[in-house]
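Data block below; observations after.
Apart from one protein chain that is not included, each protein chain of the complex appears where it belongs.
A and B are the chain letters, set down in written order, and residue numbers restart from 1 in every chain.
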Amino acid sequence: MKLFLLIARNVRRSYVRSGLTVLGTMVLVFVMTLVWSILAFLGDAMAEKSSNFKAIVTERWQIPSQMPFAYADSLSQGAATKPDDVRPTDSMTWQFYGGTTEKGTRTRENTVFAFGMQPSKINTMMDDLDSLPAKEAAELQAVIDKLESNRQGLILGRDRLAALKKQVGDRITLYGINYKDIDLEFEIVGTVPAGRYDNNAFFNRDYLLAAIDQYNDKHTDPHPLTEKSLNLVWLRVPDAETLRKVTAQIDSSSDYTNPQVKCETQSSGISAFMEAYSGLIWAMKYVLSPVIFVTLALVIATAISIAVRERRTELAVMKVLGFRPWQLLLLVLGEATLLGLIGGGLSAAATYVVVNIVMGGLKFQIGFFAAFFIPAAAIGWGLALGGGAALLGSVMPAFAARSVKVAEVFSKVA
Amino acid sequence: MVWVETKLCGLLSRAMLADSSGDASSLWASVPLAAKVLAAVGLLIVVAAVVLGKIPFRYNVRNLFVRWKTTLSTGVVFVLVIALLTATQAFVNGMYRLTEASAREGNVMILSEGSTDEVFSNFGFSDINDIANQPGVLRDALNAPLCSKETYLIVVQPRRNPKPDGPQRRFIQLRGVEDPAISGVVHGMDLHDGGAWFSSVGVERRDVDGSGKKDDVIQAVIGEGLASELGRDRTEAERKAAKNQDRLAVGDVFELRDRRWLVVGVMKSAGTTFDSEVWAKQSLVGPMFGKVGFSTLVLRTQNDAAAEKLKEFFNTDYKKAAVTAYVEREYFDKLNQTNQQFSYAIGFIAFWIAIAGIAGTMNTMFAAISQRTKDIGVLRIVGFARWQILLSFLIESLFIALVGGAIGVAIGSLVDGSTMTSVVSSGQGGGKSVVIVLSVNAAIVAQGLLLALFMGGFGGLIPAINAMRVRPLESLR
Partner (left out) sequence: MPAKPIVRVKNVHKFFTRGSERLDVLNGLSLDVAEGEFLGLMGPSGSGKTTLLNLIAGLDRPSSGEVLIGNDRVSAMSEGQLASWRTRSVGFIFQFYHLLPVLSAYENVELPLLLLPLSSSERKKQVTTALELVGLTDRMKHRPGQLSGGQQQRVGIARAIVTDPLLIVADEPTGDLDARSADEILDLLGELRQALKKTILLVTHDPRAAQRADRVLHLDKGRLVEAAEVVG
């Protein structure tokens, strides 16, 4: 305890140096927290779950996946036809519609990327939205109810709403990007709880289907995407065994031949997609992170070795007074670690607050992931990073302090 | 403060983005003025100070060696930061060079109206011939318009012999091409020796596995990068028996969509996005993947000016079909969206790591100065002016920065020439999986050294001002 007080006093002794060291620690831990948050999220998304997980059904041979809508119902049942066939516990369908609010001009601000779905699936199947806290869940339910009753309703992410400079209740027309010449008129009925869908939108799939029909009624040639409007089908399955059976049912069905489809776990689908980014992810893990960590250790090591050199005399005096070498060692390690813990903890906590609450997520597009959030565990990372780098960086100076030669120091002073 | 940060971030990323053309001289021209000024000033300070000999340079350098431990640990920070920056910049530069090399002067790319990406483009058959026959489009010896008609597809391929914990599939860019010879001319693609463009039918009957049974195989021309990648799928035994150990060669077979594809030619495609592509007969592969119409037309014109003119014509006056035209370079520039995002990310990270580096340098220099206040006192009494003291200490940190930065650039430059798989895209959806050759150029070297000097300068400045303020008499008491 006494030793700790001494450590604390040493930290306070040079405000400039302690401050600079903490600053260095903070910015590096900050960068590391951002990088790791992305890696952790992707790692989690690509990790196979053991129970109650989701599977994706997509076109087998090409991306983007475009299947006839006729596949929707049977795929949602896992292609179950016979009474003893296995069925998924839940499902949803995705139909992408991209549009701009101004005809002919496309900017980052005026573009809306929307998921056409059955409204009732938004809060049972969408990642994160299926596990909201009670209050947000109730709010979302109310919005979904509006979407059920209003076929031309649109639920917007809050960033998208802000970018469009619109409010809930406003009407907008979206001019089709992928559905050329199919324009949709929407009433904004609500927003999605803040999170990874801040830039997305949800609408009732029935509206898109009706719009395609309407187009085909008016034109001699059907719209090119008529038989290609279903992009993904999601299935929820209780365990791997069920998934295996469902996959077998889909594979053996003769209903899905043109195009063929494939069924896989969400994580393996994401893994395949992320394969293109594997080099980058590798570099973030094995180049960027170590470089930041070593830089951090070096910054702390420099500061601590300076402190030890400046205090050689008093370390010698302490030895004369009867302090044991290991106590001096601990004194130095303690000072470094304290600085590291303070800097690391503060930085991770601040990053957590700023990124998640103030900024509403880290906007960085990797594949179809547009925003990343700092997990609560980041506070632990920060402490571990700061403390760990400090410990590592202070080992040599601490041993130098331990082995201060009393006679040498005093002969120099005299 | 926030403003300064954004400004600096912007400056940094601008400096990094500046690099978008190939050769060193124009790259230097694209380095922002502010950075050039900074470099010039830094250089001037060093040269002036050393040449004029008005500061005790030897004294400073010798002190760096006396405190070698802190000098080293500070220097290593510079090495790490600059090496990291150089390597990541080489990656971004590689991406730019790739898209740059893929676009050809004088080429005009036609997509269906409103499309920004080939993946989403689709037109019916009717419009096509008329587009190719517009004036300004060059013709070949047989008077056929130089118009490459293509259907662009991204196809899922299950890997052969995948590692159990590795990826099981890959995405392959498949380009259905109507007349490969014309497309080759339009894109400036040649084949490696022994190869040929596929026939007008695009298939042949052949006994590919030596079983004596003949099969219909699809003829394909593939990029050499993809040939290497597919070549790595082979087992050790297959590779030993193969004609070419490193990559698939003419006569080799690969599988795609339950069909066998015969390599009839390998394109000299290194450094372009075509390097990761398979080209095959459009009339075969289009229907096979449910995309009957063409997605892309590429027209060859005399030069960029003609291309610009033709593009304008299609975008404003052409009414027979709904199209959007791009000069090819412009299209590939759009694909740099991802690159820009990475550039910004690198700028952002470099900025913050630089701050930490500055904090570390400041610690070192503050300590150096507090340890040597007596020396400073003596120097002042002997007649060195304040500015000379300031410079002498500033040079100490700039010296660490320059040496550390130079070593960092050297280490970072080791990635030059190595390859990495990544994605170029124009934003949400689409995108091409490509092989990037990391490439370091003069501008990247300059940027690395600049950032080092910037860190050293900032880190040394405040301590040096403190040193300057030392009162000679008090310091000696």
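Assume a residue touches a chain if its C-beta (ideal position, glycine included) is under 8 Å from a C-beta of that chain, and two chains touch if they have at least 3 such contacts.
Everything quoted here is computed from the prediction, not taken from an experiment.
Undergrad: What are the shown chains that the omitted chain is in contact with?
TA: B
Undergrad: Of B:Val66, B:Ala144, B:Ala241 or B:Ala305, which one is in contact with the hidden chain?
TA: B:Val66
Undergrad: Pick from B:Ala90, B:Val285 or B:Leu379: which residue touches the chain that isn't shown?
TA: Counting the whole complex, the residue in contact with the absent chain is B:Leu379.
Undergrad: Can you list where chain B touches the absent chain?
TA: 53-56, 58-59, 62-63, 66, 374-375, 377-386, 472-473, 476
Quick note on the criterion: only the chains that are shown with their structure count from here on.
Undergrad: State, to the nearest whole Å, the distance from the C-alpha centre of chain A to the C-alpha centre of chain B.
TA: 25
Undergrad: Which residues of chain B touch chain A once you look at their complex with the stated criterion?
TA: For chain B paired with chain A, touching residues are 69-70, 73-74, 76-77, 80-81, 83-84, 87-88, 91, 112-114, 116, 119-120, 122, 124, 153-156, 167-171, 257, 289-290, 293, 322, 338, 341, 345, 349, 352-353, 355-357, 359-360, 362-364, 366-367, 370-371, 420-423, 427-429, 431, 433.
Undergrad: Of all residues in chain A, which touch chain B in the complex?
TA: 16-17, 20-21, 23-25, 27-28, 30-31, 35, 60-64, 66, 98, 104, 106, 113, 177-178, 180, 221, 224, 228, 258-259, 262, 268, 271-272, 275-280, 283, 287-288, 291-292, 294-296, 298-299, 301-303, 305-306, 309-310, 364-365, 367-368, 370
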